[in-house]
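Note that one protein chain of the assembly has been removed; the remaining protein chains are unaltered in position.
Which chain is which? They are A, B and C, in the order written, and residues in each are numbered from 1.
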Amino acid sequence: MQKISKSRLYELFDAVAAKQDLYIPTDREEGAAEYKKYESGMKLTKELNTVRSAKDFFFPQTENLAEFRLEGKNIEVKDIREECDDFVIFGVRACDAKSFTILDKVFLCEPVDSFYKNRRDHGTVITMACTRPAETCFCKTFGIDPTVPGGDVSCFDDGENIFFLANTEKGEKFVESISAFLEDGDTDKLMEVQTRAREIMGKLPLANLSTGNFGGDKLNEYFNSDKWAELSEACIGCGTCTFVCPTCQCYDIKDFNTGHGIKRFRCWDSCMYSDFTKMAHGNPRLTQLERFRQRFMHKLVYFPANNDGEFGCVGCGRCLAKCPISMNIVKVMKALEAK
Amino acid sequence: MQEAMIKRAKELLADGSVDRVIGWKRGEFAYDITPAVFTSAEELDRDFVCDDFTAANVSKYLVKETQKEGKVLAFLKPCDTYSFNQLVKEHRIDREKVYVIGIEGGPKLDIEKIRAKGITGILGVRNEDYTLKIETIYGTQTMPFYEAVLGKCASCKSKKHVVFDELIGEDGDVLDSNRFEMVEKLENMTAQERFDFWRDQLSKCIRCNACRNVCPACTCENCVFDNPKSGIDNKAPADSFEENMFHIIRAFHVAGRCTDCGECSRVCPQHIPLHLLNRKFIKDINELYGEYQAGADTTSRAPLTDYNKDDCEPSIVHERGVE
Amino acid sequence: MQVNENFEPVIVAFCCNWCSYAGADLSGTNRLNYPTNVKIIRVPCSCRVNPMFILRAFQKGADGVIICGCHPGDCHYTSGNYFTRRRITLLYSMLDFLGIERDRTRLEWVSAAEGAKFAATMQQFTEDVKALGPNRRLEDLRCRKQ
Partner (left out) sequence: MQRIGVFVCHCGTNIAATVDVKAVAEALGHEPGVVISQEYQYMCSESGQELVKNAIKEQKLTGVVICSCSPRMHENTFRKAAASAGLNPYLVEIANIREQCSWIHKDIATATEKAIILGRTAVAKVHLNTPLTSMESPVVKRALVIGGGIAGIQTALDIAEAGFDVDIVEKNPTIGGKMAQIDKTFPTLDCAACILTPKMVEASQNERITIHSFSEVADVKGFVGNFTVKIKKKARFVDETKCTGCGLCTEKCPMKKVPNEFNMGLDNRSAIYIPFAQAVPKVATIDPNYCMMMKSGKCGVCSKVCSAGAIDYKQQDTFIEQQYGAIVVATGFNPIKLDKYDEFAYNQCPDVVTSLELERLMNAAGPNGGTLLRPSDKSHPHTIVFVQCVGSRCDDEKGKPYCSKICCMYTAKHAMLIREKYPDTEVYVFYIDVRTPGKNFDEFYRRAVEQYNVHYIKGMVGKVTPKSDGKIDVQASDLLAGEQLHINADMVVLAAAIEPDKTARPLATMLTTQMDTNDFFTEAHPKLRPVESATAGIFLSGACQGPKDIPETVAQASAAAAKAIGLLCKNSITCNPCVAHSDELMCNGCSSCEKVCPYGAITYVDKEFRMPDRSTKVRRVASVNPAVCQGCGACTVACPSGAMDLSGFSNSQIMAEVDAICK
């Protein structure tokens, strides 16, 4: 495998950033990392993952869709779509990388979401294998091996070097473009690191969590479970879980009157909100229990039902860490299974 | 204390004094507790927890709980009693339906502060003489207790329960806290510095509404930001203005009502120091209209529904502090 | 700071119906000039002015917002302007806390007899806002005029 010494990594970043926008996970403050456009001098975070997921790159929180102007009785619509520039995201974890394939199922199926596709086409995802998983990690539950992350290029850290492995055509192109920085390397130490990481994976508190009791065929089993009342009791109906989630993909479309025209934009929405999917007749899910159930049933039952058994969760653990009342998919799975 | 609480809760359930108990339920890890309602001794024995991580203020849940039949036993920390009182004052909680047991307050711990030390894979947290022994997958780590204390507890305003039917443990006093230090520091910055500070902070906002939804002062049937009729509803900050707008209006709506319980900042996934906005209002109110502590009682007139004929003019904003 | 000689600020003035709006009328009756930048919105009482309106004005492109009401003690509704004074003091203080320029917001008590004061106040306020330049710290970029 080709590698670069860690001491030269920022040199590489400088070179990549000179050609296209490069985003790396960096510390915003102690203990909180975020993806930021790379500028010389910026350092990679030591955190396992960013607070917000990497989905923002392809599905940003707000996005303008169209503009129009009213003049008397005429409406003039302006198509504001334009090709975006190529960009690279470095340091994506296996869970987030997997989330893109889940989002792809939603946005790239017919009718294709051209805004999403545009960004997806122009973005190169470079992942980074995990070596120090946290107690909240449960990607293994969803069949993800964090020591072998996906993406266009996978990177591995053996402590001294970063190894690059292209997975896609786009990835190959990228590795090619940085070949001047790379050299062949010995992967013995890397294998050691990987083995150790896998061992830790096996010892994580959630290592034995399984999706075995969930899937597209479990609608009747869980929908009317009396567990939902207890589980949703403390839910405050905020959107934290949704907005830090790498796979949540619901949005609302709104018009904004700027005074000299209308901007139509979409923004993230959360099924936890009382006005989610509010229609002329009102809201189909009237209670927090229903809204809470919706979110977890969607991830564990409805999504696999419509996507060949693929679950709508990647086990990144963000909701476990961030929910104000510490209610999360793991607790839901365990409670439902317990019967 | 946890044992005493469980014992008392069981007694009150058994003799029919209360029908339900609101407290905290243990989670998957050492720290992920969830506010919960208990109805039986078995549930209490199995799940009830009160430890260094039970920081969540349960008083807001009583709005919903007191709309139901029967009486609820609520365990309230000193800071929670202020929120409770304020909600009683605003007729949001039916006082008759709650049996309040005051319990000792914090300082409670902030798991994020432990994580920020680079400690990960956390399996257990023990307080040994104010040193935290943290059991992790990667071995045992230690850190000083006080470095892991929640921001809201570090600037605790009161150890006194302003309302209770009974106490477990001792009642404390109103503290001489340092809670306005950061507000003062900001006030002494230049306008540009303040602007930069807040832009940096508020630009992190993802409008998850956790601050609002956890806030005991935000119990509106329908928030203006969720109500299309209000003209200012929005779901996401589509522009930096909307980040400002949401937080200014929210702080204004709770001004004179916010008890400074600190839940907003505790739950913010982006660590925005939202409590500083509320504290700014509290500090201004104290300085301009006389000391006022929301929730300290249920009868006094709130500063924004009151006036004095010789109140200062808004030009005072120009006259003090730094431009 | 950029100084643009041609900058014409948009200024929204909320005037209470009983004193300040009448005061504005009086400055008209007396042919007292003040800049065209100022546009008045009539409200029954200064206490009708919701902080939302002030922020909305800045969002949509205002460079300055001024509220005018009856002098304290003279409120047509006896106590409305006392509430205004507290609310607006706190709001302005909060805007200042967020680093918004202080001179973009003002509150003045103008009676129905103070036509000259109304005109002078508007003149001065417009000049102050002009000196600050366009509102950049509390604007909605989407509303900026191209």
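Here are a few things to note about the model shown:
What we mean here is this: a contact is a pair of C-beta atoms (placed from the backbone, for glycine too) under 8 Å apart; a residue touches a chain by one contact, two chains touch by 3 or more.
As the structure is a prediction and not an experimental result, all values here were calculated from the model.
Although one chain is omitted from the display, it touches the following shown chains in the full assembly: A, B, C.
Of the candidate positions B:10, B:207, B:253 or B:271, contact with the unshown chain belongs to B:253. Listed residues B:28, B:90, B:104 or B:287: the one in touch with the omitted chain is B:90.
The chain omitted from view is touched by exactly one of C:87, C:104 or C:117, namely C:87.
In the full complex, chain A makes contact with the omitted chain through residues 70-72, 257, 259-260, 282-283, 286-287.
One chain of the complex is left out; on chain B, the residues touching it are 67, 90-92, 219-224, 227, 229-231, 253-254, 301-302, 304-306, 309. Interface residues of chain C with the unshown chain, by the touch rule above, are 10, 12, 17, 21-22, 24-29, 31-34, 36, 39-45, 47-53, 56-57, 60-62, 74, 76-80, 83, 87, 119, 143.
In this text, only the chains that are shown with their structure count from here on.
Counting C-beta pairs in contact across B-C and across A-C shows that the higher total falls to B-C. Central chain by Cα centroid: B, whose mean Cα position is closest to the mean of all protein Cα atoms.
Per-chain Cα centroids separate chain A from chain B by 30 Å. Averaged C-alpha coordinates give centres for chain B and chain C that are 36 Å from one another.
Averaged C-alpha coordinates put the centre of chain A at 46 Å from the centre of chain C. Multi-chain contact residues of chain A (touching two or more other chains) are listed as 256. Counting partner chains per residue, chain B shows two or more touched chains at residues 238.
For chain B in complex with chain C, the touching residues are 183, 186-187, 191-199, 224, 230-232, 238-242, 244-245, 248-249, 251-252, 255, 277, 280-281, 284-285, 288-289, 303-309, 311-318, 321, 323. Remark: chain B residues 27-29, 31-37, 56, 61, 111-113, 115-118, 120-123, 136-138, 204, 206-210, 212-214, 226, 234-238, 266-267, 269-271 touch chain A in the complex.
Those residues of chain A whose C-beta lies close enough to touch chain C in the complex are 256, 258-260, 263.
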